[in-house]
Structures are given as C-alpha cells and as structure tokens.
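With one protein chain removed, the remaining protein chains of the complex are shown where they sit.
Presenting chain A:
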C-alpha cells in the first residue's frame, strides 16, 4: 500500500501500535556478536517451543538488531515485562517459555548481576552498562524487527518525513538542522546544516545524497549495528536530506564485509518503495527520490569523501585535491552531500522532537549523543550511546565496568587509525570534538579501544602504521612512503634494533606526513605515533635503551619462563607446545627450553595457575 497523506500514515501507525501492544513479545538479539554466539538457534528454538506449547499465536518472537551488551550474548528481552536475560542458550528456551512467559516466574540464573552488590537485576535499565547511556539514535535497536517496515512505522517512523514534505520548505529543514547544532558523526565533525546549505546553493539540476557506510576503522561497528538494527532511520534521514538540498538520487555505500547490512538494506529499500516513501511524488508532493546500494570492495581510504566518490563511479578509490568540495562537484560532477550513517540517523529525531530539544543534549559545541563501540581490554564490551560531554572515565569505568580481572587500564585509543591514544591521566576529559582534537586524538567515527598494562604502546603504533601503509592508496608520496618508513622504524624498535636517533627520525617523519599529505587520512595517519610518543615516551625509551618491552608484548624482547612455585606439574602445557620445548614430570615443576621456544604463548594461554610468566 502507498501512503499518500500524513493522515493515512497516522491511521496506520495507530493500527499497528494497537496490534503490537496486544501481545507479549520475545526479542532475540540478531546483532553480529549474538549471532556468533548462537542467537539464530535461540530464535529458532523459541518458535518451535511456542508452537509446541500452543502459544504461537499468543506470543510474538522477533529477531532484532544489536541490543548492545555483546559481551553477555545471546541477549533476550521480554516485553512488556521488561525482563532482560543474558547468555541465553537454545537449551534455556523451554524454561523461559514455560516459566517466565506462561507463569511469570523469573529465571534468576539468566539475569544480569550487579558487579558491586552481587544482586541479580531484572531490567535492562538496572544494569550499570545501560544505566548511564542515553539511547536516542539506538532507541529502536533491539526493539524492532529491522526487516519489517511496519515495526518502524508503529513507533512513529516516517512521521518526520511526512511532516517535512507536507508542512516545511527545504529552507526550513536546513535551518532546523543548523539550529540543532548537529555535526558529522563520521570523524571530522563538520556542521551538517552548513554542508546541506552549500549543496542546496550549488548550481545544478541533478544532485546526490550519499550515506557513507564504509566504516573502515578497525575496532568499530556502530554503523553496521545501525544499518542492521534500524535501517529505516537512516533511509528516512536521507530522504529528508535529499528534499532539503534538492537531490533526486541517493546512494548508500556499504562495505561488502557487512553482508547482513547489505541484505537488511535491500529489504528496507524495497519496503520503503512499496509504502511510497521512495519513488515518485512522495506524500503526494512534487518531490521524487530513490536510493541505490553500492557495495564497497574493501578499502580504508574509501571512507574519505573524494575517494568514496571515485569508488562509487567504479574506479580505484583514490582521493583528489579539495576544493572543489563534493557539495560543489561530487558524483559524476554533480553537487553531492556525503554524510555518515549515524549522522543520517540523527536527522528524523531532530525534526520530530525539534532542534531545541537536540541542542540541549551534549556540550556547547558538540550537541546530541555519540555511539561508540567499546572494545578491547575492558569488562563490558559492546555498543554504547552516550551524551556528548561525558568523560572518558565514566564511559570506561562505569559503562565499560573497568579493567579485566587483575589488569590495569592505561589508555584508550579513540578515532581509529586517524585518532590517538589517550592516557589514563586524561580520563577526565569530556568527550566532545574540540577536547579530543586538542589532546591529539579525534572523535572519529566511534571506535573506542581500551588498553591495559599488557598492551605495548610501541606495538600499537606499529600496528596502526602497518594498517596504514597497507591501506595507503599510494597517490601521494608523503603518505605512501612515510607510513612505510615509520612502520620500519617502529618494527626496529619492537625488535630491539633501534637507536635514539631513530626516535628523532620517527618524530620528524610523523610531522612531515601530517603537514604534507594530500587527503585527510594521510594528514592524520601519524596521530597514533604522535600521541603514543607524547604520552608514552618512556615505553619507547625502554625498547630502545634497555631493549625491554614493559608490557611484555614484543616477542623479540621477552621470554616465557615457568614459576616453579606456582607450577603444579599438571602437564597441561607440555603437549600443546608446538616445539616440544617444555619438559617435566607429572606433579613436578616444568621447565621451558629457551633454545627451542618460539614464544608462541600457548603455554601462557593454557596454564590455569598463572605459572607461566613473561619476563
């Protein structure tokens, strides 16, 4: 059915919501993390068990997008009870159906436990991981079935679009976005409203809007989770943006590494066409617009907007000099607005709740919320959304639950390969565009990787340089050769072959690459080196002067030994050793032969008594 008026949309919304509220609902998380842990089986099992119990018509089961707390998956939430079960296995399903759904009895062992009080908590909001979050862009993630547009409509979806097309001029829409203070969520934080205004003013009858879903930063999965969990919020934002700038064509550029996101988007676009939100004369207005998907073939540099345009045009993804900016000359030479997935998803909410409401969230210069993928050496890994201005400490300690057992957090890496490592001493820094840039990092798209005392900062810098030299498109010399040389210098440091002079060269080279590279990616490529040098210089010096890796990571500088006092002689490490380097009888302390040892670390991995030590 095609929706032509706001009244029709409202009527449908009421009808769908009423139907929705009538039944209890089981929401099984279908995010990547939970899927990898078997949530598809859990979902399938629910269907079978409900059928067998004769409850198939009385209870609804949905496979939703990411709930966020990936660490404890598979996650299952029950509405309207609000009960939140974690680490659910297919074997738990019969109990959930016969106990909780049929008789209202809560299964204690599947509830989350408060780490401080040890008390079991029932509701999502009682879990510390969720308590401090403000889920606005992610509000429907984990609630709706992303493959059914009616789910989105039932919760008010496409209402903002209907209102825009029937009551607002493009100028008014741009003004609202400007007043909201929304800035690009892809990394650099350019004001979205200003970008739209420039594109609207650019001459040309054909204009494009593009959703940048390349998400090439390692350690980031925000865009993926949004596209997989609530694709219509992104699509609705793009249609509104297209109307504002006068575009008739839209492109969603999404990585091929995200096949589920591609599939979900294909379904969502087809449904949006069916309901008339895409196509000719949307909401019976004079505005027509459609969106196509372009699958990225895997190139980090494609996240840069001019490189992305090259990829969309079917060429090798190399950036070009700006200006002209894409808002002036973009795809096929036409004015083009490129915004990130999360930026687009913010648009419908701003129009629905008003720019003043949005501008009240966050800080003076950074409005709204930001989604982060909180990963690495932290207790609660997952997808989080916080108001701008929250401190790193609150994010890492309270939401993330702090360090892993017996470890100590020493830094976070924020902003991906273009970002930087910030030490614990700066954890009171508020998360906003300016503060992070000033500290040498950047907001980036939302990857936040926690590092602890077992993370070597020289190795981290080397890792990023390895990534960047591989992903550098090779067009400009400073980035192509500079990242390679920095990688070689860092490798020499990790292997204990470097001198103090190398450190000076590294520092100088980093400055040169920063100042002379062609595109934003090259200019920010030295950030991982510069920030680790700035905040963790002593670790570099230990590698160079004492030939020592304080974190015990760099293979050439460490040895594995067995602590005879702790070793119980269980022989668990003897057989897995690929070098047969461990000798020792049952119940006698074992010994590693350093001549044979290749430092693979399997013994360290398998020892349950902490007897294998790194020195």
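Observations
Just so we're on the same page, contacts are C-beta pairs under 8 Å (C-beta built on N, C-alpha and C of every residue); 3 or more make two chains touch, one makes a residue touch a chain; residues count from 1.
Methods note: contacts and distances are computed from a predicted model.
Look at the chain that isn't drawn here: its UniProt entry, checked against "Peptidoglycan glycosyltransferase MrdB", "siroheme decarboxylase", "NADH dehydrogenase I subunit E" or "Ring-1,2-phenylacetyl-CoA epoxidase subunit PaaC", names it "NADH dehydrogenase I subunit E".
Among A:19, A:281 or A:297, only A:297 touches the chain that is left out of the view.
For the chain missing from the display, the contacting residue among A:13, A:71, A:92 or A:432 is A:71, taking the whole complex into account.
Interface with the hidden chain, as seen from chain A, comprises residues 32-33, 35-37, 70-71, 215-221, 224, 256-258, 294-295, 297-300, 311, 313-317, 373, 375-377, 381-383, 413, 416, 447, 449, 451, 455, 460, 463-464, 467, 470-471, 473, 576, 578, 600-602, 605-606.
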